[in-house]
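All protein chains but one are shown at their positions in the complex.
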Amino acid sequence: MSTTRPSGRRFDELRAVSIERGYTKHAAGSVLVSFGDTRVLCTASVEERGPAWKKEGGWVTAEYGMLPGATHTRGRREAAQGKQSGRTQEIQRLIGRSLRACVDLSALGSCTITVDCDVLQADGGTRTASITGGYVALVDAVASLRRSGALKRDPLFGQVAAVSVGIYRGVPVLDLDYLEDSDCECDMNVVMNDAGQFVEVQGTAEGHAFRREELDALLDLASSGIRELIDAQRRALAS
Amino acid sequence: MSTTRPSGRRFDELRAVSIERGYTKHAAGSVLVSFGDTRVLCTASVEERGPAWKKEGGWVTAEYGMLPGATHTRGRREAAQGKQSGRTQEIQRLIGRSLRACVDLSALGSCTITVDCDVLQADGGTRTASITGGYVALVDAVASLRRSGALKRDPLFGQVAAVSVGIYRGVPVLDLDYLEDSDCECDMNVVMNDAGQFVEVQGTAEGHAFRREELDALLDLASSGIRELIDAQRRALAS
Amino acid sequence: MSTTRPSGRRFDELRAVSIERGYTKHAAGSVLVSFGDTRVLCTASVEERGPAWKKEGGWVTAEYGMLPGATHTRGRREAAQGKQSGRTQEIQRLIGRSLRACVDLSALGSCTITVDCDVLQADGGTRTASITGGYVALVDAVASLRRSGALKRDPLFGQVAAVSVGIYRGVPVLDLDYLEDSDCECDMNVVMNDAGQFVEVQGTAEGHAFRREELDALLDLASSGIRELIDAQRRALAS
Amino acid sequence: MSTTRPSGRRFDELRAVSIERGYTKHAAGSVLVSFGDTRVLCTASVEERGPAWKKEGGWVTAEYGMLPGATHTRGRREAAQGKQSGRTQEIQRLIGRSLRACVDLSALGSCTITVDCDVLQADGGTRTASITGGYVALVDAVASLRRSGALKRDPLFGQVAAVSVGIYRGVPVLDLDYLEDSDCECDMNVVMNDAGQFVEVQGTAEGHAFRREELDALLDLASSGIRELIDAQRRALAS
Amino acid sequence: MSTTRPSGRRFDELRAVSIERGYTKHAAGSVLVSFGDTRVLCTASVEERGPAWKKEGGWVTAEYGMLPGATHTRGRREAAQGKQSGRTQEIQRLIGRSLRACVDLSALGSCTITVDCDVLQADGGTRTASITGGYVALVDAVASLRRSGALKRDPLFGQVAAVSVGIYRGVPVLDLDYLEDSDCECDMNVVMNDAGQFVEVQGTAEGHAFRREELDALLDLASSGIRELIDAQRRALAS
Partner (left out) sequence: MSTTRPSGRRFDELRAVSIERGYTKHAAGSVLVSFGDTRVLCTASVEERGPAWKKEGGWVTAEYGMLPGATHTRGRREAAQGKQSGRTQEIQRLIGRSLRACVDLSALGSCTITVDCDVLQADGGTRTASITGGYVALVDAVASLRRSGALKRDPLFGQVAAVSVGIYRGVPVLDLDYLEDSDCECDMNVVMNDAGQFVEVQGTAEGHAFRREELDALLDLASSGIRELIDAQRRALAS
C-alpha cells in the first residue's frame, strides 16, 4: 500500500523521534521529547507525601500545558483565562491514567510524582509525545527516589508509550502531523505497554465513522509504531 | 460462556431500556432515558442562530450534569464549586461529538441545538445513556425546526447510540452497572451508528491492560448491544 | 370577589399539588413535588458530621438549581458559567432558613442534612414548591437517621410549607403560575408553619407599591393556601 | 409599652440619623448616611447609555460592599475572595429594586445610574441605611442629568426609605442596632414610599416564628419610622 | 527653578496633608489620611495568630481597594468582577512590603496585622497616601496589642512614609495630583524611613526615559517631601 503523505513519509513511518534526558536541572526527571517538529518538555517532580484524598500509597499524576507561542496562531494563556480548557483537562487525565498503568502505587510509599508536560512547539501528536516522553521522566524520578532510599522496591512494571493513527485520504497512517491531523476526519490515540497490551484506545470519528476493518488496521499500525517507541525509550534510558 | 453478574444478567444482556419522549414541555425535545436504574433527562433546545465562533452553518452541542442526589454519596454541586470537573467536560464533549456524527451541520441553517443531559439517578453508564437518549431528543428538536419551516432539508443522517462494555471478573460483559463498573479494571465506551460503524471508541485500562483478543471481544459485544439500542430508539420515535 | 385567571382557577385556588416520595433511590429522602406544571425534585442527603464552621450540633442546608431545559427559553447552566446567580443564592438561602425553622439543631447530633431542590420544569412558584416538597424529603431523611440510631430524639417540631400570592389585574390571587407571575407587579412568597405562624414573608413591589389592606389580604390568602399544603404534606407522609 | 433596649432607646425610637450630601466630589450624587454608628457611603454614578440587555429606556442598579475593617472582627475582602457572598448579592438586589420603585425608567432616556453603597462602619441596619441614603444620592444624580439636559422630564416619582424592625426580648422594636440584631430571632426589613405604601417586606424568623398580630405590630412600627426617615431625606435635600 | 503646576503649588510643595486617627471604631487602628483631594481610609485589624504558611513569628500584610465612586468615571467593583486587577495586587504588595520594613516580625509573637487601605476619593498618589496613613494605623494597632499584653516588646523600629515624584513639563515636581499624573510620562514612587534610607524606589518611564541627573533630582525631592510626611505622622501620633 502506498500513499502521498505531506511529509513524504511511508504510511507506517514514525516521524524522527528524539528523547533527551536531563534537559533542565531542578526536576527529578526532565526530558525533552520530539516527534518531528512537536517538542514537549516533560518534567517529573517528586513530593514525599501522598495526595490528601488517599489514605495510603502514593500517586502519579500529570499536568499538561501548551505555551501560547507553540502553535501557528498564538493560543490564549490558560493561566490568564482563569481556567484550563476541557481539551487540556482531557489530555492531562489521559497522560496520568496512562502512566499509572505501569506503576504499582502501593510500592510508591507515600510519594507523589507529578509529570508536567509542556508543549514548546506543536505539530500534531502532543499528547502521545507527552506520554512517551513522560514515561522516561517518570523512570528518572523513580530512580532518584530509589537512590535516596525513599522507596524499598521498584514501583514500575513495564513500559508505556503512545502514538496516534488515523485515516488520511482513505489510507490508514501512523503518527499524524498537524497537516494530516487537520485534514483527517477520524483519528485514534493508542497507548500500549511493552507486552503489546492496550492501556488506552481513544478513537474519534467526527463526521466520518470508521468500519471495523479500518479500526483493525489502525490498531495494527499503532502496535507496530509503539514497538519502535518502546525501543527509543530503552535507548534513551540506557544512555 | 457463562458468568455471574451481580444483577443476574447474561454477559451479553442489556439492562431494561426505556425511552420516554415529551417528559417536560418547554424544550423542543425532551426525553427521559433509563438504562436500568440509570435515569437521564435529555432535553434538546433550539436557538435560531449559529454559534459566535462559526461564520456559517449551524451547530449541535451538549452539556452534562449530575444532580447532587443522584449518587450513593451526595456529589458536590458543580455550580456551587464554581466549575465543571474534568470528568464532566470530558463527558459532554463526547456526547456533543457523538451527536454531531449524524448531523449535516450545513443543513442546520444558522440554528444551534443544545442537548442537556442531566442525570437524575446514577447506576453506571450515564454517558452512554445520555448519547442514546440525547439522539432521540435531537430528532424531536429537528422535527420541530422542520415543522416551523426553519430548515429546508433534513440535517440528520443515520442514528447514533452508545453502550459500555468491560471485562468483569475475567469475562467480557455488556452494559456495566455501578457494581460492575467499580469492580472492573478496564472498560470501554463505544458509540456507533446504525450502519454498524464506529463513531467513538474509548477504552481505558487503569491497572490491568487488555489484550487484542479481549479488545476484539468487547467490540463485538458493543456492536450487538448497540443494534438493540438502535431498535429501541426507533420504537420510541415511532410511538 | 371574582377574577379571570389565565388558568381558570378561582382567586383562592391552588394548582393541583402532588408530592411523590421515593422518586430516586440513593438519597435518604427523595420527593418529586408538583405545583401544576412546576416540577421540582427534592432530595435530602445525610452526612454524619456537622459543618466545619460549627463547633457543635448539626445543620440543615439547601441548594437550588434549575435544569437548563426547564424554562421556555433555555437557561444557561450555572456550572458552565462558573457561578450561581444572585437569584439562585437568594432562593437557596431562603429554602435553608425555612427548613431550619422546624428543626432543633441541637437534637441533630453532628449530622448535616442537605436538601437539593432541582427544578425539572418551571411554571412559576419554584421556590415555594421547593420548600413544600423539601420539607417532606427532610422528614424522610430524619426518619432514616432515627432508624439507624444516629439520633436520640426527634429534631423536628412542626411542619413548614410555602406559597406565593400576588395582585393580578387588581385582584389578590393565590399560587401564581408563570403567566400570572410575569404580568403581576407585586408578589409575595410566604412561608408558614402548621401553627399558622410566619417563618418568612418576602413581598416585592417593583413598580407598583401595595397598600396595607392589600398586604393584609395577601397574608390571609397565603394562610389559607398553606393550610391546604400542610394537609397535602401529611397525606404524602401517611401513605 | 416599655422596654429596656441596650441603647436606652424607646421601642419606637430611631437612632440618630444624619444624611450628608456631597461627601465626595467625583460621583454625581455622594451621600454619607448614618443610622447611629452605622455609616454608609452612597455614591450615584451616571453613564449615558442603557444596560446591554435592555433595548430601550434607562436603568437604575445598586452595588453593595462592606469595607473589611467595618465590623468588629475583620471581614474578608470579597474582591480578594474572588466573589461576592450570597448575602451581598441579596442586599444589592434589594437596594436596586427598592430604588427602581420610585423611578420611571422610560423617562431615564438611555442613562444608567449605579448606586454604590459601601459600609464604612457597621452597627446593624446597613441595608436600610443604604436604601435611605442611596435615594438621596439618586436624587442628586438625576438632578445633574436634568441640569445637563440629558433628561427631558423628571423620572422620579415619590420617595423611598427603609428601616428594620424586630421582636427583641418579646417586644417589637424599631431600627435594630447590632446588639439587638444579634440577640433577636425574628426581624423584618421594610421599604416604603412617601405615600405610605409597601415596596418591600422581608421578614425572617429563623427559629422563632411570629404570629399575625406580631407581624401587624411590626408593620405599624416600620410605617411610623419610615415617615421620619422620609422627613430626614427631605430636610437633607432642602439644605 | 519655577514652574506652573495646575494647583499653583511650588515644584517642591506637598499637598495639604491630614491624618485623622480613630475614624471608625471597630478596627484596632483606623486612620483617614488625605493628600489634598485624595482620601484613603486605612484600618489595621489584629488577629492573634500568625499566617498559615509561616511556622513562627507574626506577619503584617496589606490589602488595597478603590471604591467604585472614588474616581471621575466610575470604576468597576473588583468583588463583582471576581478578581483584583494586576494594578491592585501590585499596590497592595507594595504597601505590605513597605510597612514590614519597620517591623521586627519575630517580636510580633504570633499576631497578624492586616492594614486595609480603601480609597474613598482619588486624586493621584493613592498608594503613597496609603503607606503614609497605613503606618499610623499600624502604630495604633501595635499599641492596642501592647496594652492587651499580647506583645512583650515593641516590634516597631522607625517610621515609614511615601511620596510620588515625577517630571511634569520638564520640571521635577513633588507629590503629583491626578492632573499632573495623567500628563506626565515618567514618575516614581519612593518609600523611605525616618533615617532617610530607601525602602522602595519604583520609577517608571513609559515613553520617555529619564537621565541619571533627573533621577537624582527626583530622589532629592522625594527625600525632602518624606521628611515632612514623617513629621506629620509624628504630630498625628502625638495628639
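We call the chains A, B, C, D and E, going by the order they appear; numbering starts again at 1 in every chain.
Here is the rule we go by: contacts are C-beta pairs under 8 Å (C-beta built on N, C-alpha and C of every residue); 3 or more make two chains touch, one makes a residue touch a chain.
Predicted model, so just to flag it, every value in this text is computed and none were measured.
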Inset, instruction - Identify the visible chains that the left-out chain touches across the whole complex. - result: A, E
Inset, instruction - Could you tell me which of E:20, E:181 or E:200 touches the chain that is not displayed? - result: E:200
Inset, instruction - By the contact definition given up top, give the residues of chain A that touch the hidden chain. - result: 24-27, 30, 37, 39, 41, 43-45, 47, 63, 65, 67-74, 77-84, 88, 114, 116, 118, 120-122
Legend entry - Footprint left on chain E by the chain that the document does not show: 83, 86-87, 89-90, 92-93, 97, 100-101, 188, 192-193, 195-207, 209-212, 215, 219, 223
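Following the convention adopted for this analysis, only the chains that are shown with their structure count from here on.
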Inset, instruction - Would you kindly count the fewest steps from chain C to chain E, each step being a jump to a chain that touches the current one? - result: 2
Inset, instruction - Averaging only over C-alpha atoms, locate the centres of chain D and chain E and give their separation in whole Å. - result: 33
Legend entry - chain A and chain B: spacing of chain centres that average the CA atoms, whole Å: 28
Inset, instruction - Send over the residues of chain C in touch with two or more other chains. - result: 82-83
Legend entry - Overall pattern in which the protein chains touch one another (line/ring/star/complete/other): line
